[in-house]
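Remarks on the structure that follows.
Note that one protein chain of the assembly has been removed; the remaining protein chains are unaltered in position.
And now, subunit A:
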Amino acid sequence: MSSSWINTRAWLLMLPLLIVMVAVIGWPLIDTVRLSFTDAKLVGTSGNFVGFDNYLKMLSNSGFQRAFLTTTWFAVISVTAEMVVGVAAALLLNQQFYGRTVLRALMILPWALPTVVNATLWRLIYNPEYGALNAALTQIGLLDAYRSWLGEPGTALAALILADTWKNFPLVALIALAALQAVPRDITSAAMVDGAGAWSRFRFVILPYLAGPLMVALVLRTIEAFKVFDIIWVMTRGGPANSTRTLSILVYQEAFSFQRAGSGASLALMVTLMVTVLAAIYATVIRKTAGAN
């Protein structure tokens, strides 16, 4: 068979998928880029060409700057917490004890639940009148009176981060657990005989085995956290006083609440660009770590 026919056949086989991809990803992306240079509204006018106006306005807009900071804060804190809690949980679940299998299965539950369910559960926990958190904290004497955790700008973002960490640490734990099981028993035994305590064994012997897989988890989680929308939309809708308004929420509000399709598109492209940069940085780091081993 000639190589040109093999080539042609390959393209023919991929053609249906290519058509679908162009239709649902390619075309909308190109149209979004076009929209971002116009002052189009969601309904009505198709808009006039305004050049880089949308972008310039956005960058100087304090709402955007604040949303960017909120998003970064949310991503850094929640991903860090997820990594720490996830690895700790994996180390625990890697021990031999009765009921380990049941616990491993249970651990996946928060991650397996739909985000909407998870977010609704946490809204109940944070409820200012009958929430479990208020009840627990007042009963053990840490709190004098019930508070509205999601209603106060000072606590809303922290409450969201806690909920998001709870939901997503199982993914990190699962990846870490799989990596832990690949650590040869002889190696940890050798470290014990060599006199390494629990912390040294983790730091010098086990962690190097986890580094690669954890890097993947870090990439996935950071990108997802940067794009976060659903859990915030269900719990606070970006409030109170925009204290939990992340970039994705801002995009939604701009494009659909305020119906400014043009500037919404420019915002969305900005978020896409940031996530792409993040992904590129991580890809480089991963290639380097892989090369080092």
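Convention: contacts are C-beta pairs under 8 Å (C-beta built on N, C-alpha and C of every residue); 3 or more make two chains touch, one makes a residue touch a chain; residues count from 1.
Simple rule for what comes next: contacts and distances are computed from a predicted model.
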Omitted chain (choose from "Acyl-CoA dehydrogenase", "Sugar ABC transporter ATP-binding protein", "5,10-methylene tetrahydromethanopterin reductase" or "Glycine cleavage system H protein") - UniProt protein name: "Sugar ABC transporter ATP-binding protein"
Option from A:W27, A:F49, A:F204 or A:F258 whose C-beta touches the chain left out: A:F204
Omitted-chain contact residue, chosen from A:Q65, A:S189 or A:Q259: A:S189
Missing-partner contacts on subunit A, residue numbers: 184, 186-187, 189-197, 200, 204-205, 208, 293
